[in-house]
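Every protein chain but one is kept in place in this view of the complex.
Letters A, B and C name the chains as they come in the text, with residue numbers starting at 1 for each one.
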Amino acid sequence: MKISNDIVEKHGLKLEEYDLIKNLMEREPNLLELGIFSAMWNEHCSYKSSKIHLKKLPTKNSCVIQGPGENAGVIDIGDDDAIIFKIESHNHPSFIEPYQGAATGVGGILRDVFTMGARPIALLNSIHFGDPKNKKTRNLLHGVVSGIGGYGNCIGIPTVAGETKFNSTYNENILVNAMAVGHANKNKIFYSKAKGIDKSVVYVGSKTGRDGIHGASMASAEFDENSEEKKPTVQVGDPFTEKLLMEACLELMKDKSIISIQDMGAAGLTSSSVEMASKGNLGIEINLEKVPCREDKMTPYEIMLSESQERMLLIIDEKKEKSAEKIFRKWDLDFVVIGKTIEEKKLKLNHNDQKVADIPIDALASKAPLYDRKWNKTKLPEKKVKFNTLKKIKFEDTLIKILSSCNQSNKNWVTEQYDQMVMGDTLQRSGSDSALIKIHNKDKAVAVTVDSSANYCKSHPFTGGKQIVCESWRNLISVGAKPLAITNCLNFGNPENPDVMGQFAEAVSGMKEACEFLDFPVVSGNVSFYNGTNQRNIYPTPVIGGVGILNKMNYKKNHILKKESNLVLIVGKTFGHLYQSVFFEEIYSLFDGPPPEVNLLNERNNGKMVLDLIKKNLVSSIHDISAGGLIIALSEMCIGSELGIKIEKPKKMRNLFEYFYGEDQGRYVIEIEATNLNKVQKLLKENNIFNDVIGKVQKDYFELSDEFKINIKELYNLNNKWYYNY
Amino acid sequence: MLKPLLLNSKKNKLKFAVTVTLKKDVLDPQGKVVQQTLRNMGMITLKNLRQGKYFEVDVNEDNEETAKNKVDEMCKKLLVNLIIEDFTISKL
Amino acid sequence: MLKPLLLNSKKNKLKFAVTVTLKKDVLDPQGKVVQQTLRNMGMITLKNLRQGKYFEVDVNEDNEETAKNKVDEMCKKLLVNLIIEDFTISKL
Partner (left out) sequence: MNSSVIVFPGSNCDRDIAVALEKLQFKNKMVWHKDTELPKSDLIVIPGGFSYGDYLRSGAIAGKSLILKEVIRASEKGCPILGVCNGFQILIETGLLKGTLLRNKNLKFLSKDVYLKILNIKNKFCNKYTLNQVIKLNIAHNEGNYFTNEEHLKKLEDLELIPFKYCNEKGVIDENNNPNGSLNNIAGIFNENKNILGMMPHPERMINKLFSGDDGINLFSSLMN
C-alpha cells in the first residue's frame, strides 16, 4: 500500500514529519510502520512541544531516588521506605465516555506505580467540568465520579483526596487527572530499561482487543465537531483483572526474575517495547502471532496499536520463566513469551514468519522531532476595577452565596462514592487540606494533595505556576507534614497557538522558581495538550500533586476545631487582594486583574514556622487560606466541627470584604490554647512573621460581630446541599 | 367524529422488551469472568458468553408505533450507552 | 452406521438468549430510579419499568435440546439467583 499524504495526515503526522521518517528509515515505511511512528511521535508519547521547557524544572534533591523519565517518580522517606507516585490525564476519553474514560485513567496510573514495584496505597484525582448549566455537565460529573470510584473501589485502593471544579472553559473539554501513590522498599525498585541480549520478552495480563486503536493519537488531536464519531475507540476497564495483575506482579517481584518491566499504556505494545529497548540501548524482536488476542483475525497494525487495558511487558531471566509463568497462571492471567531482545537496535516485527516491520529504535525515540514552538508572553493584567465603585452588598448574603456555590460546596457527594478506608491505613480522609496514609506497620504517614488554580494561571501563567506549587506546599504543611516532592499534570490548549505555548512556557517557569526556592522537586508528570475545541482553548490548568512526610503519626493535624475558648490566629500578612478571587467571580462576575502576588520568601518562612509550631505541640487545628480567603477558611473549620468561631473585626482593617475575601498567599489560620498565646506570638515575632488574633472558638455559632451569626448546623447544610440538588 | 377521537385517547398499556448488548469489539469483563467460571464448573461446551442488560417497559400510548418510538427515545437518552452498546426493542 | 455418528459428533455452535428478571414481589430499586429519571425527563406515558439481565450464550452441542438443557443448567447453577429471579431461554 502506497502511503498518500492523506494517510499521513490521518495519522496525525505533518508532511515534514513524514519526510523525516523517510530519511531516518532510508525508505518509505509501510502502513504498520507509519502507525508505529504516529504513535511514538505524537505529543502524548514524544513530548515534542514540551520537552525543552520541562527541562527547566528541578528534579533532584537528597530525597529523590528517581526523577522524571521512568513510569513514576521515586522518593526516599527513610528506613528503606520509598514512595512512588505520578499523576496522569485522561481528559479526552473521559469526555467521550465518562465512566470508562475515568475508570481506565485510574487503571493506567495504578499500573505506572505498581510496575515499579510499589504497592499502591492511595489514589487522588483532579476533575474539572464545564458550567453546571451546560447540559452535558451533569452526565459527565456523574459518569466520571462513578468511574473513578468504580475502578478504585473494586481494586481496593483508597481514593483519599482530590479536587472538583466547575468552569465554562471546560464545557467541551473536561479534565480528568488521576494520581496514584505507592509504597516500596527502596532497594527493590523496578525499572523499564532492558538489559541483556536474547532475553525473553513476555506479555502478561489481559488479551489484546481492538479497543483504543488510535487512542494515543486521539488523545493529542484537537477536538472538532466530529469527535463524537471517534467514540468506538474508547476502552473498557476491568479492575478485577488489574487487581489480579497487580498481585501477580508484586508476587513475582519478590525474587529476582524480572530484568525490566513496563506497563502498556498509551500506544500499547508499541510504546512499551520501544521504550524498553531505547532505554536499554538494544533492540526487540516480536512475533506478533504469539500475542494473546481477544478477537479473531487481528492484524499486526491492530495488535501493535491496540490500547487494551491491564497488560504488561516484562523482560525475564530465561531461568526464571517457568516459575514466573506459574505465578501468572495462579492468578488466571496470560503469560506468553512473544519475542526476545536483540543486539541490533531495531524494532523487528514478524507475523506468521513474515517480516512486517523493521524500524531503527532511535528513529522512534531519541530522533523523534522536538519543537521549540513560538510563544508569546502574557502581560500582567492591570488593576482596573476599584472596589469602592462596586454595588454595595450585605456581607452575610455574600458569604451564604459563596458557601452554597458549586465550587465552594463541600465534596461529600463525590467522596462518598469512593472507598477511602480500604487497606486500613487511612489516617486522614478527604475533607482536610491533605489526606494522610500510614505506612503499613510503621509510625509514620505520607501526606498527599492535588491542587490547581486555573483562574490565576489564565490571568498570569507565571504567577499562577508559582502559586500552585505553593498551595500544594501549604496543604501538606497544614496536616503537619514536611513537603517532599511533587508530580504535575499540565493541561493546556493547542501548543501550535503561540499564546497557549506562552502560557505553558511561563507556567513551567513559575513552577520552576517555586520548586527551586522551596526545595520541592518535580519527580514525575504528564503533559496534556490540545485541550479545547476549534481554536477555543481551555484555561491553562497545571495540576500539582504534592507528597509530604509525617514522621510521627501524633503530629497529624487537621482543620477541625478542637475546644471551646481556644483562640484563632491568622498567620501571614493580609493585603486584601480581590482580583481573580472567588468573591469577585461569584458576587460580581468580575474576571479581570492580576492574581495575588506570590512572595516565596514569606511562603517558606511562614510554612516552616507553622510546621515548627506543630512540632512544638502548640497548634490544636490548622487550615491554609486559599480560594475564598480568610472567611471561607474559617467557615470550613466550623463546618467540619461541632464548634463555631466568634470573629472580632480587626482594628487595622481597610475594608471588610478585602480583609475577609482577599486571597493573599502564604497564610494560615491556626487554633491554639489561650494559655499558649504568648509563647506562640513570641515565636512568630522572633521570626518576623505577621500574626493577629482574630477570634475565639465558641459553641454552636459562626459569628462576626455586627455582620452575621449562623448556627453551624445551618452552615453545614448551606455548604452541603449543592451536589445533592444538582 | 367525536367518539373515535375519545376512544383513541384512552391510552393502552403496551409492553416492550429492550435488550442491550455490548458492541462487538468492546471488552466484556463480566461476561469473560462468568464464562470462565461456568467452564471451571464443567460446562466445557460453552463457547462464548456475553452479558447485557434487559428492560421491560410499559407505556401508555395510543398506538404501537408511537409507543415504540418513545421506547427508542428512552434507550437513546438514558438506558443505553450508545458509545459502547447496541440495543433492540421488541413488542411483548 | 459410522458416518452419521461421526457427523453427529461434529458439534455445532448454537446461540441462545437468556433474560433474567426480578420476581414480581421483589423490590427493583434500580428499575424504580431509572423509571423516575425517565419520567423527570418528560416521558410521562411511561407506566412501569423493570430492569434485568441478558446473556447471549454460544454452546457447541449436538442438538438443540441438549444445548438448551445445558443453558438451563447454567442458569440454575450460576447465572440466576432463583430466590429472587426468574429466567427465560430462547433460541437465537
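Here, a contact is a pair of C-beta atoms (placed from the backbone, for glycine too) under 8 Å apart; a residue touches a chain by one contact, two chains touch by 3 or more.
Keep in mind the model is a prediction, meaning the values are calculated, not measured.
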item: Chain not shown, its touching partners among those shown; value: A, B, C
item: Per the touch definition above, residue among A:64, A:155 or A:403 touching the missing chain; value: A:155
item: From A:95, A:331 or A:520, residue that would touch the chain that is not displayed; value: A:331
item: Residue, one of A:57, A:427 or A:560, that touches the chain absent here; value: A:427
item: Missing-chain contacts mapped onto subunit C; value: 25-30, 33, 77-79, 81, 83-84
item: For subunit A, the residues touching the chain missing from this view; value: 146, 149-150, 153-156, 238-241, 243-244, 331-332, 412, 415-424, 426-427, 429, 438, 553-554, 556
item: Contacts of subunit B with the absent chain, listed as residue ranges; value: 29-30, 33-34, 37, 41, 51
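The criterion applied here is as follows: only the chains that are shown with their structure count from here on.
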item: Interchain centroid distance [CA atoms averaged], subunit B/subunit C, Å; value: 12
item: Inter-chain centre distance, subunit A versus subunit C - centres from mean C-alpha coordinates, in Å; value: 43
item: For subunit A paired with subunit B, centre-to-centre distance based on mean C-alpha positions, whole Å; value: 39
item: Interface residues, subunit C side, partner subunit B - complex; value: 11, 13, 17, 19-21, 31, 34, 37-38, 41, 43, 45-61, 67, 70, 73-74, 77-79
item: Contact footprint of subunit B on subunit A as seen in their complex; value: 96-97, 99-100, 206, 209-211, 231-232, 234-238, 240-241, 294-295, 308-309, 332
item: For the subunit B and subunit A complex, residues of the former touching the latter; value: 22-23, 25-29, 32-33, 36, 81-84
